[in-house]
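Only a single protein chain was left out; the remaining protein chains are all shown in position.
Then we have subunit A:
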């Protein structure tokens, strides 16, 4: 009876769980207002990431490419960045922030992005765009390092580093959400509002679910402004919801500007949300209000109807973003379920030191495996060839075929969830998220019982 943390033994990947770093940087970039990133590399690095994001949100977001072709790969392509910045600024008068996001190809050929940015600032911006506020932000995200998760982390750090500026201290706190859904942001903001906390929610994507309006062109965009980013240096503290998606920036703010940071438990589930609101209270001195006690109670009430009757003992595999996977596993344990396999899709050396993983290793009283640098074959092979029995899969849509192939019910969670409608509207964090998740899991099991006619009569009198 043990919880083992292991690295995938095979080299290479059969069905990847994650894409590469530039995707994470691109996602962070669309959380910033008046910002269009330029991805310095081949066109596919942008075209497919834009498609991926639009598959998830059913929206389109603007990200540009420096369109590196063969000559650039041979002779260097910094001129492509110069041209791209010029063209972009000339045609998009509202753009103020342009992150230059590198890829594997331009990191290998060694294009000096920081040098180009200096040159552009001295020449193009000073001359052609004099008087216009423009910020160029270098974001180094070689695809052969880390994953989309670390790419998000690196980009958040790059933005904060670029803008954070010490002036008068404020009563605000910084909240770095990480790679979440609009539904999560709404939930977090509602907690902050309940506690009467003035917070800067960073890389804020709540309005990504944009409407069709009777006139005009209403597109979703990030809400985080340059002022928001500048002000991060003057905040009372920083709370990071996902340590691998924003932790670097929090550490930076702490070291450079003495802004204390709390890398919170990812607020998935009741217990982790309790920790989150406790951290908020500690940081701001604001009490936890009755309204949250009520919302927590509503969630507990809903969960009481399903947890020990239906969810207990159910064997779950969870994959995706590390903080989300860990948070879900913790919540599943609280729900009396058995997460038996956790798959983390990259090789971050920090996982072994993660206190949450250590706690699992010390306390889990059945066989659990946590595989890092994992791919989907780690899941499928165990089901197909090693007798792994599962009642439920939690993860994003790229794993949909495993669920279908082996008839295992699945709750879509994380990014991307392109094969289900509207999931981005719903939170998985906070008390509301806990309730929604537990209900989704129960409903998935119910549908499966009915579909397979497996004790479906249980629900006659529930």
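We take it that contacts are C-beta pairs under 8 Å (C-beta built on N, C-alpha and C of every residue); 3 or more make two chains touch, one makes a residue touch a chain; residues count from 1.
Definition applied: contacts and distances are computed from a predicted model.
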Hidden subunit of the complex - UniProt protein name among "succinate dehydrogenase", "ATP synthase epsilon chain", "Nitrogenase protein alpha chain" or "TRAP transporter small permease protein":
"Nitrogenase protein alpha chain"
Please identify which residue in A:2, A:90 or A:170 touches the non-displayed chain.
A:90
Return the single residue from A:60, A:170 or A:227 that touches the missing chain.
A:60
Using the touch definition from the top, which of A:103, A:224 or A:242 touches the missing chain?
A:103
Touch as defined at the start, partner being the missing chain; which of A:295, A:338 or A:398 qualifies?
A:398
Where the missing chain touches subunit A, by residue:
10-16, 18-23, 36, 38, 41-45, 47-52, 54-55, 58-60, 62-70, 72-73, 80-81, 83-88, 90-92, 103-105, 108-109, 142-145, 147-148, 210, 212, 214-215, 217-219, 347, 377, 381, 397-398, 401, 405
